[in-house]
Structures are given as C-alpha cells and as structure tokens.
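I am attaching a structure below and will ask some questions about it afterwards.
Yeah, one chain of the complex is gone here, protein chain that is, but the others are all in their spots.
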Amino acid sequence: MSAKKSEKAKEAKNEKEDGLIRFTINGQPVQAREGWTILETARQYGIQIPTLCFHPVVQPIGSCRLCMVETQQNNSSRVVASCITPAQEGVEVLTHSDEVKNVRRWILEMLLAACPASKGIRDLAKEYGVTSSRFTVDYPEDACPRCGLCVRVCDEVVGIRAISLGNRGIFKEVTSPYHQRSIDCVSCGTCLYVCPTGAMEQLFDQVRG
Amino acid sequence: MERISNVAELEALRESLHAAHDPERPVVRVCLGPGCLALGANKVSRAFQAAIKGKGIKASVQPLIKETGCHGFCSQGTLVNVDPFDLFYVQVKPEDAEEIVENTLLKGQAVERLLYGENGTRYRSSSEVPFYQMQQKIVLRNAGVIDPLKIEDALMAGAYASLAKALTTMTPEKIIDVIEASGLRGRGGGGFATGRKWRIAAANVRKNPGSIYVVGNGDEGDPGAFMDRTLMEGDPHAVLEGMIIGAYALGSDQGYIYVRMEYPLAIKHLSIAIMQARALGLLGQNILGTGLNFDIQINRGAGAFVCGEETALIASLEGRVGEPIPRPPYPAEKGLRGRPTIINNVETWANVPCIIEKGAEWYAGLGVPHSTGTKVFSLVGKVKNSGLIEVPMGITLQQIVEGIGGGVPGQDRFKAVQTGGPSGGCIPYELKDTPVDYDSLRKVGSIMGSGGMIVMDQRDCVVDVARYFLGFLEEESCGKCLPCRLGLKAMLEYLDHFAKGQGSPQDIDDFHSLARAIMVGSLCALGGTAPNPVLTTVKYFKDEYLSHVVEHKCPGGVCRDLITYSIDPEICNGCTVCVRICPQECISGDKKKPHTIDINACIRCGQCMDVCPVDAVMVA
Partner (left out) sequence: MSESFGNIEAILDRFPPQPEHLISALQDVQAKFNYISPAAMRAVCDHLGVPISRGWAVATFYKSFSLVPRGVHDIRVCLGTACHLKGGARLVEGLERELDVPREHTTKDMRFTLETVRCLGTCAMAPVVMIDEEYLAEANIRSLKRELKKI
C-alpha cells in the first residue's frame, strides 16, 4: 500500500519535472510543451481545427476566429481562439461544442458570400457542412478573406513591407499604397505561397507592377 | 505666478488667492458648455461684458464675468448664475444681458421672467430646481463653477490639495489601498476595479523593473454621450490631479491623455491646464519639492471609435492602426511600448482626488455595494430636461428619467431607455425600477458603459434603433476579426429586411443565433458587445419585430417602407412651408387652405413633418 502510494507520488513528481502540460481535447488526453498553444497541440495529435489566418512562419493574431474552441476549467467555460491560447494544465478543450459550431457555421456562411470567388473557402465551408449562403454577394470576383497572412509574411519574414491592410471594417482591403505598383516589392512571391484562398494571385500583378 | 517648491507654498498661494477675493464682488457665470455654445453662449458672454462697460460700474464692484464649463441643464441654455445673489437664469439671450446688469447687478433684484419655472413655481436658486436636487456632484464638483482656463480658480476650489496630501502623508502602497477600499470601478465601460488594476500593474513593475505609463482615456466615442467632454472642458485640473496621484502611486514618470479629435475645446483646455500646472511646479521635475517627476502629453484621436478599447488606444498612441489585440496580456502587464500601462477613463481619474481627500469609507458609503460613488450620465433623447447629470449609483431608471428628466414631453411614459451607448442594451419601461449600477444593468442585458442614456418614446422604433447602433458599429469596426467585420454587416442585412416588412418569424430566431455567434466569437469588446442592442430589443420587444415582418407595420412610424405621410386638414393652416420644402413637389394646396400630399409621389423623406410649424403632418 505504502509502496503504491510512493510510486504514485513519484509519478506525479515526474509529471511536474518533465515540463509537459497535460490536458484533454474532446476527452482525449494530450500533452503539450511549455509555450505551445491549444492549436499547436491539437495539430500534433492530428485533431482537426479549421484556420485561415494561421501560418507557422508568422505570429498568430487570432483574427479569423475559425479556430475557436470551448475550454472548461474550474466550472467556468470560455470560447477562445485556439491559435493564441496557451495550453493549460488540466483544461478540457472541446473543438465541436454547440457554441463553437454556431460561431464557425455563421463565419463560414458569411465568408461564402464575402469571398465567392475562392474555391478554398468553398471547400472549407463544405467540410463543415455549409454549402450555401443567405447573405448578399456584393463582389462576385472577391476571393480575399482579409486574413492578412500576405501582409504579415511580407513584414515578418521578407522584411519588405510592400503591402498593407488599408481602410477599415467592411472596406478593409489588402493592397500596395494608393493601389499602385509598389516601389518596395521585390516580386519574391512569398505572399502567393501563404495565401490560403488564391486571392493574392489576383493582386500580385498590381503590387509588383 | 512663480513655481511652487513645497506644500507650504501651495497653501500660502491658495490663502493669498482667497484673501484677494472679495466675497461681495458680483460674479456672473455664463455656461460655455457644448449645449449652450451651440445656442450662442459666446454672444451672451460678450453681451454681458459690453453691458457692464456701458453702465460704467465703479472699479471696486466691477462684476466678474466667468466663462465656465457645462452647468448640466442643457435644454434650458444659455444658463447664467449670478452671485452673491444666488440667482439662476435660463434661456438667456444676448439681449437679456442689459436687463440682468441693470436689475440684478446694480439693484440686487431678480429678473423674474428669466428664472426657471416648472408647474407654476419659479425657482431663484439652481439648488432649488428639481433637475439639480436629486443630483450629487463629485466628479463635476467644479464644472460650471470655475473658469477652466484659470488655475487660480481651480486652486481656490481646492485643486491639488489632495495631491499635496498624497505626496506628503501617504505611501504609494497606501494610496492603492485607499483606492481599492473605496470600491471605485472603471467609468469607461468595463467597470473593472480600479484599485485592483493598479495593484496588478505595480506588482508587474516590481517583477520587471522599468517604465510604467498612466493614460487618461478621453476618447469618448459613444454617440449620445458627452460626459468626458464636459469634464475635460469644465474642470481639466481634476483629471490632471488624479493622474499625478496615480503616477505617484504607480511610480510612473510619463502620462498621456488621449482625447477625441471632435473635441477641440477639450484639447485646448487640457493643454492650457497642463502648461499652467507645469509653470507652478505641479507637473514636471520634482513636483512640490517631493522628488516626484511626472509629465503629461496630450494625444489627439484621429477618428476611430474602436480606439476607446484599451489595446487599440495603445496602438494609436504608438502611431499604428487602431486594431485591438487579444487580452491577456492586459495592458497592466504589457501595454504601451511593451511596458505596464494603466489606462483609466478621465472620469475615473477625476474621482481619485476626492477619494484621497475624503477617504475610502466616505466614498464606499456613496451609491450601493459593488457600485460605489456617483456616475455622470448624459440624459438625452425624448426627455423634457435633457443635459448632463451626476447621480449616486443605484438610483433607478425611473428616478432619472422622470424625477430628474421630467419624463417624456407629451406622453405619460417612456418606451425604453438605451444605456451604455451602442454596446449597451435597450431597457423597456416595465423594468423602470432597475437600479442603475454595474451589476443590475448587466442582469437586464445592458451595460453601464461610459454613461450615455437615451430615452425613447412611443414614436421611436426599436428595429430602427437597433439598426442605427449596428450601422454605427459596422462603420467603426476595425475589420480585423471576421465575426465583427462580416457579422455586423450580416445583422444589418437582416434588419434592413425587417425594416422593409420582409422576413419571417424564423428569420428573427436565426438573427438571434447570429447575434450570439458574434458576441461569443469576436476578438474585442466592440464586437463582443455589438449584439447587445439586438439581443435586448428582440428579448423585450419581439412583438414589434413581429409587427414588421408579419403585419408589415412599423408601430413607431419610423421605418420608411412601412409608413405613409398625410396632412391633417383640421390642423393645417395653409402656410405653404411644406409645399416649398418638398423635394418631390408632391404637396399641393392653396395659401391658407389645407394642403394634401400625393402619396404616390411621396418618397417619405419627412422634411414636411420637420418644418411644419403647427405639427399638422401625420405619419401612420
């Protein structure tokens, strides 16, 4: 009995010493390294969480909100963006709770109307059961979800900063200044590579001139 | 004035100012608050100066014209107080100055016709007027009393005495203790405990030594709110004093006040106040000889409502696009230039000197538990007495709207009150006994917000109001996160349908589910609270939504596609004003004979209703 107890204590000690964070995703026990986010951990275990604005080469900003998950701990539950939420010991993560599904479903349906020209968005929406949108299509040729990956990679990775997100709200757009050829662009094409929807292909010629 | 190098010199200066002041000398206080300014208060003030000059009053009794900040009772402007007679004049026009000088200043008599009257009673002093009687002024203690451009006036009213007390008799820890014990909560909207926020920031600086910043948030963007404007214009030193005390408590040497660009007068008054405080040694190096170094810089907003959100405000201070970033980390840990930063609303800062002066217990005794102290509200919309009020927390909605506001003109009850601005909720008449405090408002689906209080009557449509607030937020959304950027537009699409009488009851339920997704999914508080007007109007006024989509009627008579205009022939006096204003030229009728509107050509612009001098234009 006492031997068993000491073994248990030893195990608990090991848990602390190996520096791993233990929690669950959809009931499945998972381990994360210090500093990992919930999303990184989920991907490590092959658990699917949809994303648009996330790419491992740039800092996550939590803006597309498709990666929302519900976390439960100490009787309180929150819905958070998994790409920017650090893994926490003992937390229960749900990737498909009703609240999460509701957020995701509406975002995808609105995206279908906002970026009708993107096959990537259509495929993603379909994967989550959204195949049509009740909302008005204002720009049938638009494929850009304004996730800003192109802007961030041009800034953080290439260091050129030829493009930015101009205007605000529903008028927000990815562009080079004044919608003209950028004098800074080096035509490296990194933005094309990270774009999740193919929208950059429409814009690239304007930017590099 | 010379630089003051210690507390004794400050008190000596204050005494000498009092000694030089003749209590018998008449003082005319002309309100130059935003409402009175719009009514031409500047001209009233100049008329007084001219009238006094014209009378050739002896130098010894030369009356003093004080141009003060807002007196609060905006619907009665221009407001003028005359001391030592304690007379309160309303609706003063430039041409009245002569009579006031002649009768009041020279003969000591009241000008009866300019006194405020209500229900047959005329009131001589403002303290007797019902509008003021239920109020309790702490934050606005000096607004409307002092000349905000003269630091001497502020000093005579007691300014910077709390700073002297804090610097010489209290440790920084003690100040944080007192603020925490007072129960003061953030007046900008969130309602986070101020003392706790300070304590967290102080702990973060100990852990990670270096700079810490204090910021006054004066980016009052809520439509229908002008509390912060009035405070910054009317008593800028109260804000500065609070911030200097905060700087001492937190160990900060640099502060910023972020002021909305639509408030040029607030920027001017704060700038002058800062220069005067610097000249006296109340800001800058070695404040009051205590070794405290602290200065304040003003940053002008550039026109973005979202910059009231603290992480967006920091981005703007750093010269960037005002996009919020997810919290945590909170600014108290990582804010301006990556350093701990305390951002408090300017109203919160203005409370601090009073708490230091009178103690935490006194403050905690005001209001109700968990919502202590007073709150400033701008009471506007369909209410008789509109203006700026300061009341103890916990007072009920009805007491405010009916007691202070005098109710809705021409109707026996209000329909709803929107508190908390565009992020707040619409509270129906049935909940009129709701106490106005942080927690009770949250319980009914609204928020305290920064203090806008908009009264609606039976002629207002809740669908239209929800549409208005969403339209505002859609314009002001930074567009960073998808639920807010796309969701507010999608909600507007629903509301546009409803306003046209289209849609189905199922749509109302879907609409509600979309609102919930935006609330849960958005990155910052702008998106997170944006659905509040929708959620509360659907909850309390679902019938009215159903009237629109099922019966194709707008009970308030507002939604353009569901109404018709007509002219009541009994009332119409045939003045032809509407005939001349109608852009469609679809109103006909001869002079002095009742007019008629051709409803087939009418575009329902409502111009005729706005200009009709006898209110003969009907809407149904």
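Think of it as A and B in the order they're written, each chain with its own count starting at 1.
As a working rule, a contact is a pair of C-beta atoms (placed from the backbone, for glycine too) under 8 Å apart; a residue touches a chain by one contact, two chains touch by 3 or more.
Because the structure is predicted, anything quoted here is derived from the model rather than measured.
Q: Kindly state which of the options A:Glu89, A:Glu127, A:Asp184 or A:Glu201 is in contact with the chain not pictured.
A: Considering the complete complex, A:Asp184 is the one touching the chain left out.
Q: Which listed residue, B:Pro26, B:Pro94, B:Gly191 or B:Gly221, touches the chain dropped from view?
A: If we include the chain that is not displayed, B:Gly221 is the one touching it.
Q: From the list A:Thr24, A:Gln88 or A:Ser164, pick the residue that touches the absent chain.
A: A:Ser164
Q: Can you tell me which of B:Gly35, B:Gly186, B:Gly255 or B:Gly367 touches the chain that was removed from the display?
A: Looking across B:Gly35, B:Gly186, B:Gly255 or B:Gly367, the contact with the absent chain belongs to B:Gly35.
Q: For chain B, which residues reach the chain that was dropped from this view?
A: 34-35, 37-39, 74-75, 77, 220-226, 229-230, 261-263, 299-305, 316-322, 378, 380-382, 386-387, 418, 421-422, 452, 454, 456, 460, 465, 468-469, 472, 475-476, 478, 577, 581, 583, 605-607, 610-611
Q: Go through chain A and note every residue touching the omitted chain.
A: 161-168, 176-178, 182-184
Quick note on the criterion: only the chains that are shown with their structure count from here on.
Q: Please compute the C-alpha centroid of chain A, do the same for chain B, then give the distance between them in whole Å.
A: That gives a centre separation of 39 Å.
Q: Taking the complex as given, what residues does chain B use to touch chain A?
A: 304, 321, 325-326, 474-483, 485-487, 489-490, 493, 513-514, 516-518, 520-523
Q: For a test of understanding, state which residues of chain A touch chain B in their complex under the given definition.
A: Those residues of chain A that touch chain B are 61-66, 68, 79, 81, 84, 99, 102-103, 105-107, 110-111, 114, 135-136, 145-146, 165, 167-172.
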